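With one protein chain removed, the remaining protein chains of the complex are shown where they sit.
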Amino acid sequence: MRFPLLGAALLTTAAILALLGPALAPYDPKLVTGMPLLPPDRAHLLGTNDIGQDVLSEWLWAARASLLVAALITALSTILSWSVGMVAGVWRQAEGPLMALADLLLAIPSLLLYLLVVTLIGPSQRHVALTLGLLSWPAFARIVRAQVIAIRGRTHIESARALGATAYRIAWVHVFPGTVGLLPAKIVLTVRFAIFAEATLAFLGLGDPSIQSWGAMLGWAFAYPLLFAGRAWLWWALPPALSIVLVVLATTWLATGLEAVAEQRPS
Amino acid sequence: MARLIGRYLALAVAVVLLNFLLPRLLPGDPLAAAAPDGISPATSTLTVQARVQLRAYYHLDQPLFGQLLSYLNDLAHGNLGWSISQAAPARDLVGERLPWTLGLLVTALIVSSVAGSLLGLLAAWRGGQLDQTVLTLSSGLAAMPEFLTAIALLLGFAVALRWFPLHGGQTVFASDPGRNPDWPHALVDVAWHLTLPALTLVLATSAAFVLVARGAVRSVLTETYLTTARAKGLSETQVASRHAAPNALLPVMTLFGLRLGQVLGGAIVVERVFAVPGLGLLAYQSIAARDYPVLQAVFLLGSLGVPTVNFGLELAYRRLERRVG
Partner (left out) sequence: MPTPFRVSTAGPGGPVLLTLIYDTLTWKDEHGIIPWLAKKWATSEDGRDYTFALAPNVRWQDGQPLTPDDVAFSFDYYGRHPYRWTDTTMVESTTVLDTDQIRLRLRQPYASFLEDVAGIVPIVPKRVWSNVADPSTYGGADASVGSGPFKLAEYRPAEGAYRLTANPGYFHGSPTTRQYEQLNVPAATSVQAVQQGQLDLSWGTDASVNELFKGDSRIKVLATPPLSVVRLAVNTKRAPLDNKVTRQAIMYALDRTRLAQVITKGLPVVGSAGVIPPETPWYDPRVRSYSFDAEKARALLRGKQYAIELLADPANREPELLQPMLQAVGITLAVKRVDSATRTQLLREGNFQLGLVQHIGIGGDPDFLRRWYSGTEANDYAQGSIFSNAQFGQLAREQAVTLDEAKRKQLVYQLQAILADELPTITLYYRRFYWTYDSTKYTPMNTWGGLIDGAPLVQNKLSFLRR
């Protein structure tokens, strides 16, 4: 029972950092303010990176970038997949082509698809968010559609139709609420997917190099060939790594809590 | 049945066409790519005549439709083209790398599905402290992106402890006079090299199986037939294995099938960190080099993997349904 609260607390802290972070940062993260690879000291609480930029300032700005991207992707993916799933479930004509498109997208290895797209349109943060959001709808759309079909078959829908309700009304009033329960799981999974995907792409050198996200910080760190030859990884790579893990954990805990609450409410 | 086959056939055709088009829409010329460190003879002195020759050889000077016809013709003959950057048949390159990716991913998948499902089953069945611990561990693991797990294992076990090799799928040449190159030793050598990459994958994917199995078992915990079974005098183990566990089978198998289909997408992160010469790494290198033939080959293989497995699964379900119903 404690964990969901802890999760909520962590996420709130993260949101605050994301909003206020840049104001709290002691330096402009893009400026070189010290010698490269300095260990933490009073001037640089988290030391400096391989070209002498302040790691703490970088980390704070990165919080905003990472969380913003994750939020964007989650929003885009959720809205898109939910709408597609609903439409596919309610309108018979749309179901075929939509599900066929979903199948095609699911068949193609997503990372490879992303690599191609990003090389075509460039790896800016917008493109990252857009592409990842657009690529992650098929799986959840199918789940929503399955749920919609299940609900459709229930008797009160039949009666509503018999009474002359339009498809739109059926969808909004009857089917829509029935699918809300699927949301917490979807959101958690998508936040996790978004943060992981962004970090992995940055790690592989394929993200947006002008935006400092936690994944980008890790990408630069691991691209430095002598990272593990010294102790620099402790203050340069560990903080962004831990942040990623904590945010995902917090989301998971919070979602478990929400699910437990939903289970207790009468349907 | 015919509709089912028709649907998957249409999907396969769409995949083939898409795979041909996508790499060709990229900007960048394959003959001009440089190695990221700037050391590439192609950039220092590739003469104009050489470039023209290579271009003609790889059909790059034909219009797009002409390239498509050549592609389809080659495909029909099992010819996947010639790699521009590595001067070898694309089919050979893919063929060499395929066993590595398959071996690594299928092994990891089997281990993580079996271990994960058993753990999930146990946690749901016993409940209480065990359940809580398993849940916490699983969520903890699921919160770590794959590349972090990979780096952590590399640092801990290869760099610091020196228990495992730093890179590669095997000791490439049996050059040490003391090393025996016969197949049992080669197998051990490969296993030694692939332990850390496989462990990374297992850690990254078990959590899903734990949760799925646990969820499935929990949903039947209160079913009356379990009480009946207990009343009949069956032991806990028997009740668990005969009545509760089979419920988990379907969702676990679905997940397994889904993951299996994705295997050919390659474990690109793990392959990069540990330098395992698999398909994921090949795809990454080919994109940088604009190596069209190799890209097409990898895409084709990867994209046809999921529908093939799904098709097989659907056939299996139908057969199961017919038997049960």
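When the chains are written out, they are named A and B in that same order, and each has its own residue count from 1.
The definition used in the following text is that a contact is a pair of C-beta atoms (placed from the backbone, for glycine too) under 8 Å apart; a residue touches a chain by one contact, two chains touch by 3 or more.
Computed from a predicted model, the values in this text were never measured in an experiment.
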Given B:Met1, B:Leu64, B:Val172 or B:Ala231, the residue that touches the chain left out of view is B:Val172
Answer key for A:Ile51, A:Ile79, A:Ala150 or A:Val261 versus the chain not shown reads A:Ile51
Among listed residues B:Ala10, B:Val159 or B:Leu250, the absent chain is touched only by B:Val159
In chain A, positions touching the absent partner:
30-32, 36, 50-53, 119, 122-123, 205-206, 208-210, 220, 222-230
Interface with the undisplayed chain - residues on chain B
27-30, 32-51, 53-54, 57, 82, 85-88, 92-93, 96-97, 100, 154, 158-159, 162, 165-169, 172-173, 175, 272-273, 275, 277, 285, 288-290
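Quick note on the criterion: only the chains that are shown with their structure count from here on.
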Centre distance in Å when chain A and chain B are each reduced to the mean of their C-alpha atoms:
23
Chain A contact footprint on chain B (complex, rising order):
7, 10-11, 14-15, 18, 22-23, 25-28, 139-140, 142-148, 151, 155, 159, 262, 264-266, 268-269, 272, 280, 283-284, 287, 298-299, 302-307
Looking at the complex, which residues from chain A come into contact with chain B?
100, 103-104, 106-113, 115-116, 119-120, 192, 195-196, 199-200, 203-204, 218, 222, 228, 241, 244-246, 248-249, 252-253
